[in-house]
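Below is one structure, written out as structure tokens, with a few remarks after it.
Of the protein chains in this complex, one is absent; all others appear in place.
Going by the order they are written in, the chains are A and B; count residues from 1 in each one.
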Amino acid sequence: MSDHHDHDHARTFQPDHTEPTSDAALLGLALRELLISDGHYTAQEELRMMDAMQKASPHNGALLAARAWTDPDFKHRLLNDGANAIKEMGFNLLPIEFTVHENTDSTHNVIVCTLCSCYPRGLLGMSPAWYKSKNYRARVVREPRTVLKEFGVQLGNDVEVRVHDSTAELRYMVLPQRPRGTEGWSAEQLAAVVTRDALIGTQRDLDINAVAD
Amino acid sequence: MKQPSKPHDVGGLAGGPIDPGEHDIAYWEWQIDAMIRLALKKGLISDFAEMRDGIERLAPEDYERLNYYERWATSLAHTLLGKGVVSREALDAKVAEIRARQSAEASQ
Partner (left out) sequence: MSEPRFALGQRVRIAARDVAVHHRVPAYAQGHVGTVERICGLYGQPETYIHGDGQPFTRLYRISLAQTDLWPDYSGSSRDRLDIEIFEHWLEASS
């Protein structure tokens, strides 16, 4: 297998080259080879598609959060018409609507897709395995506080929990609270402390000493 | 709660602990993912709803047994077989070819 991916994004893209052996995986790979040999798409198009998929990362969502913290007008647009607001930042999920929910001292938001695994991949990258797992999808709608506790988020009853089940045409992101002690920070500095899990809602407090990749 | 009629409809069901670990996506899984996006782009499937529908038609035991990308692969294969984009014979022959290639590589 070629090592075409082993250049600039080798750090983030380290695929596991394990040969698949299950019937279902082989069926998928057989279908792939047929579609390519029948001319439905080319290997070149596949590489370009994978490259684009690998470029999307939670840093995109982090940039949106940091801009919202530093630009109140942008934050207003982001919360009210996310799909159009993100176009200003060079992102586009249209025709899908993009809905951002703001955490406050009295509200915590968390996102799930119980029926499959809808996820704003263009802004958050590939979804984590747990987001796609049956246990997360089944439990977070019914016992969000217990699930959040398992992720390390302890919430008092003075904080309202809002679970967002992403079932159709909308995609969601949580706008975390800006951490204390970041007065005067630039948007770039702020974006570096925003994590994927905080944008999904399974993390609440951001650590200003932990600088993300 | 109304009882779900299909295995994908899991919201509210009892479940065990969530494994919060990070899992690499294998190269073949990237290939399946790209195939689905390209099938959509090229009009081989009309909408993502078709993919979801294919997954929802899996037998409950298959839904449980298969991992995420195996479900997508199975769904797309069934959908494109149904539409006549590929034939059962060609697909079976290709599966056999890949198996033969894998065992040849393994014995090297």
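We take it that a residue touches a chain if its C-beta (ideal position, glycine included) is under 8 Å from a C-beta of that chain, and two chains touch if they have at least 3 such contacts.
Only a predicted model underlies this, so the values are computations on that prediction, with no experimental measurement involved.
Here one chain is not drawn; of A:Leu26, A:Leu63, A:Leu115 or A:Ile200, the residue touching it is A:Leu115. The hidden chain makes contact, of the residues A:Lys75, A:Lys132 or A:His164, with A:His164.
On the side of chain B, the interface with the absent chain consists of residues 1-5, 9, 11-12, 46-47, 49-50, 52-53, 56, using the contact rule stated above. Touching the omitted chain from chain A are residues 95, 97, 99, 114-115, 141-146, 157-170.
Rule of thumb we're sticking to: only the chains that are shown with their structure count from here on.
Chain A and chain B, compared by their mean Cα positions, are separated by 22 Å.
Put simply, chain A touches chain B in their complex at residues 1, 14-35, 38, 40-41, 45-46, 49-50, 53, 112, 114-117, 126, 128-130, 132-139, 141-142, 147, 150-151, 165, 202. Residues 8-28, 30-35, 37-39, 41-42, 44, 52, 55, 66, 68-74, 76-77, 80, 85-86, 90-91, 94-95, 97-99, 102, 105 of chain B are the ones touching chain A in the complex.
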